[in-house]
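Structure incoming, see below.
Missing here: one protein chain of the complex. Every other protein chain is in place.
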Amino acid sequence: MSRRYSYLGPSGTFTEAALLQMPDAEAAERIPAASVLSALSMVDQDQVDGAVVPIENSVEGGVSATVDAISGAANLQIVAEALVPISFVLASRHPVPLGMVETVATHSHAWAQVRRWAEANVPGAEYVPASSTAAAAHGLLAEAPVADAAVCAPLVAEQLGLHVVASHIEDVAGALTRFVLVTKPAVAPQHTGADKTTVMIPLPEDRPGALMEILEHFTTRGVNICRIESRPTGSAMGDYFFSMDLEGHIDEARVAAALSGVHRIAPNTRFLGSYPRADSKPQQVPEDVSEAAFSAAKTWVDSLRGR
Amino acid sequence: MSRRYSYLGPSGTFTEAALLQMPDAEAAERIPAASVLSALSMVDQDQVDGAVVPIENSVEGGVSATVDAISGAANLQIVAEALVPISFVLASRHPVPLGMVETVATHSHAWAQVRRWAEANVPGAEYVPASSTAAAAHGLLAEAPVADAAVCAPLVAEQLGLHVVASHIEDVAGALTRFVLVTKPAVAPQHTGADKTTVMIPLPEDRPGALMEILEHFTTRGVNICRIESRPTGSAMGDYFFSMDLEGHIDEARVAAALSGVHRIAPNTRFLGSYPRADSKPQQVPEDVSEAAFSAAKTWVDSLRGR
Amino acid sequence: MSRRYSYLGPSGTFTEAALLQMPDAEAAERIPAASVLSALSMVDQDQVDGAVVPIENSVEGGVSATVDAISGAANLQIVAEALVPISFVLASRHPVPLGMVETVATHSHAWAQVRRWAEANVPGAEYVPASSTAAAAHGLLAEAPVADAAVCAPLVAEQLGLHVVASHIEDVAGALTRFVLVTKPAVAPQHTGADKTTVMIPLPEDRPGALMEILEHFTTRGVNICRIESRPTGSAMGDYFFSMDLEGHIDEARVAAALSGVHRIAPNTRFLGSYPRADSKPQQVPEDVSEAAFSAAKTWVDSLRGR
Partner (left out) sequence: MSRRYSYLGPSGTFTEAALLQMPDAEAAERIPAASVLSALSMVDQDQVDGAVVPIENSVEGGVSATVDAISGAANLQIVAEALVPISFVLASRHPVPLGMVETVATHSHAWAQVRRWAEANVPGAEYVPASSTAAAAHGLLAEAPVADAAVCAPLVAEQLGLHVVASHIEDVAGALTRFVLVTKPAVAPQHTGADKTTVMIPLPEDRPGALMEILEHFTTRGVNICRIESRPTGSAMGDYFFSMDLEGHIDEARVAAALSGVHRIAPNTRFLGSYPRADSKPQQVPEDVSEAAFSAAKTWVDSLRGR
């Protein structure tokens, strides 16, 4: 039976483009969801095998929602990540010259990212809000089209057979959005030597040094932090948790030792997954935190206690 | 002449509600902008005295955009903050029973935040995307209204004289969004004893310990970090800066000393402002980092060097 | 068969007083040695079961020698410590009034410690050097006595039946000297809850931060350092090792974890023993480094790796 994955829809979003990068995705059934939360809740309720959601720097939002939702759930684990280039096209149903485009539909965040291009190239065009870039593209095919053209991902233009009026219209070239594949808790994917680990660490106290005590546990084990974000835990601003991505895999002694230390001062720390890096960038592990160094240290201490 | 402030519009957004909390705001002219970037650029071009934009946890987005825009600008400074409760109403042009609402307009993020209420109370209603909650409210007054009702801030419903069908419909009660008032660089507002300082620190190298070296400069001066966020500096994911809010004011010796230390290892650090906390929570300053302790230490070292 | 212990002699030194405080010492055979090194070498060559030597603050020297000798030996372990009050008497063979004492024998360090008393009470007396306070006392009984009186420990005056002319003549009251009992490597004495651990840590590099990296391993496990001394490793000043006493026992998880971490960055670290504190001062162990916290953290990490 083929796998089923939910994603932040509708069909044709950057999130679906991310899903298509995941292992075995071509053969999987892809189920659009109306929001990050509903995509994740389909995992929780066993309606799908996994969900793909944006976790950093997204066009259509959901990033804070994703961090909060995954961090808050007892029942979810990240098993893969993907990086998708954020490039927009201006698409229309039928071929149309740029000068004739009078209305442009898209998500408000996408509109903000093509603003300078739009002012230079379709200066008189009116902006029509849409709930996503893909919804804007789909809206071109409606009986009463929402606009003359849509700003959307190349994927949806291709899926719907739209005409591409202009491409690479984003004001800042080269942006990437990071997406993750989330499943029910499972054995982490195998250690590859180029891995990340995501954790959620509730701050024990709001005082100078609390964060540093936590970081020391990573630093003394040579574990690099590649993303950190403090997030309020709830309604009253003032209680925080840290959402962090670490370089390394829970199956490495240094990562296990660091998390073990963090657990002692923040026992409600949650492990949200170890998984291969999308960029496959291999890791330099200093000798003093190598598997060999941990193993030699353990042997030594065991011998002291036994003798 | 009265002051002029831009804000993330249109009229009636949560951002305008934040602006109304700022000092002297009632008498100021309030100018809606189409995006965070355009609100800030009006400051840069001297069209307004300041701009109010969301910086944390926002309904209508702009948060990462705000952090990145302020951090990247050489020419902006935060001088005040405001906390706005995020509470939604369902508003209609004319009184209408809940059961009759068939279409609901709002921003996609707002829709995500009232989803459970909507499923329970207007289960059949169709969602109509809008570029902001306020735009949805304004759309009710159009010749061809966009929807039967809008999910929006209480402020805009009141401003437009709309009928409130239901209030406090947010799924999670008590959420607050943080907004800041941004001006051209200026002398920081006076030290109140309950202040924050915002800085942008480019990470010198992507290695274990770099963040900790920076934090040590704060910890050894008893300066608490109340928000931290790592952000990619540009297109290639991998180079980072840290956006941080610190407890304390640049006019305090301990904050000045900490920033001085950070500047040595990250000379491109940017100071984005010291300003009173919106919650007025007074600060406990440990004795060893008090003004008196810094002053005594300076006197001592000066005497050693002079003798 | 009774146990045999060597000690820094001759008979009647403060070191013998320390030996008499050790468990089962009364029944043991006590063998004076001419130097710290020769006392320790008797252990190495299995001529005795253990050696008692001064390790801190000693009257008759040997402290640096002791630290260096124990640190350098592959084959020695500290199993107990004792604290001896350093109090001197002025002793003579026959009763003699203070005013009649014209020559005083003692070790040069002891003479330095009673200097003010001597200037006030036997101002005209000539100082006669001796190789130890006990040797000075023994010298009073020689056919040709070395001096009219000796400054020595109360123990030797009593052992030799000398007349005590004046007691408590030390210029600074209340000083204690610390002695240790050294044996061949063995299972450490049982954990009592008021223990010390002595280690020798070669500094990996002579650079800022190297010592701090080591200390972090103790601090993050709540292990207090109660003695630290940097010592040159050999002839060329510049390469160092640290001799340290830690609060805690190798059988505690927090001590084992700290030493394990230190071993990774300084693999030639030597464990010199865990033993009960002479002052029996019980230890406060913070909750985050309790046995329970270590055990819970291990269970958690094991579960993450296994699932």
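Every chain is named by a letter (A, B and C) in the order it is written, and numbering of its residues begins at 1.
The rule is simple: a contact is a pair of C-beta atoms (placed from the backbone, for glycine too) under 8 Å apart; a residue touches a chain by one contact, two chains touch by 3 or more.
Given the structure is predicted, the values throughout are model-derived calculations rather than measurements.
Listed by label, the shown chains that the missing chain touches in the whole complex are B, C.
Checked against the full complex, the candidates C:158, C:279 or C:302 give a single residue touching the omitted chain, namely C:279.
Between the chain not shown and the residues C:23, C:193 or C:209, the one that touches is C:209. Those residues of subunit B that touch the chain absent from the view are 185-188, 213, 216-217, 220, 250-251, 256, 259-261, 263-265, 267, 271, 288-289, 293-294, 296-298, 300-301, 304-307. Contacts to the hidden chain, counted on subunit C, fall at residues 35-38, 56-57, 60-61, 63-65, 83, 107-109, 111-112, 115, 127, 129-132, 135, 172-176, 178, 206-209, 211-212, 215-216, 218-219, 222-230, 232, 234-238, 240, 242, 279, 281.
The definition used in the following text is that only the chains that are shown with their structure count from here on.
Two copies of one chain, subunit A and subunit B, touch each other, and the residues they use overlap strongly: the shared fraction of interface numbers exceeds half. Distance between chain centres (mean CA atoms), subunit A to subunit C: 59 Å. Distance between subunit A and subunit B, defined via averaged C-alpha coordinates, is recorded as 23 Å. The residues of subunit B never reach two or more other chains; the list is empty.
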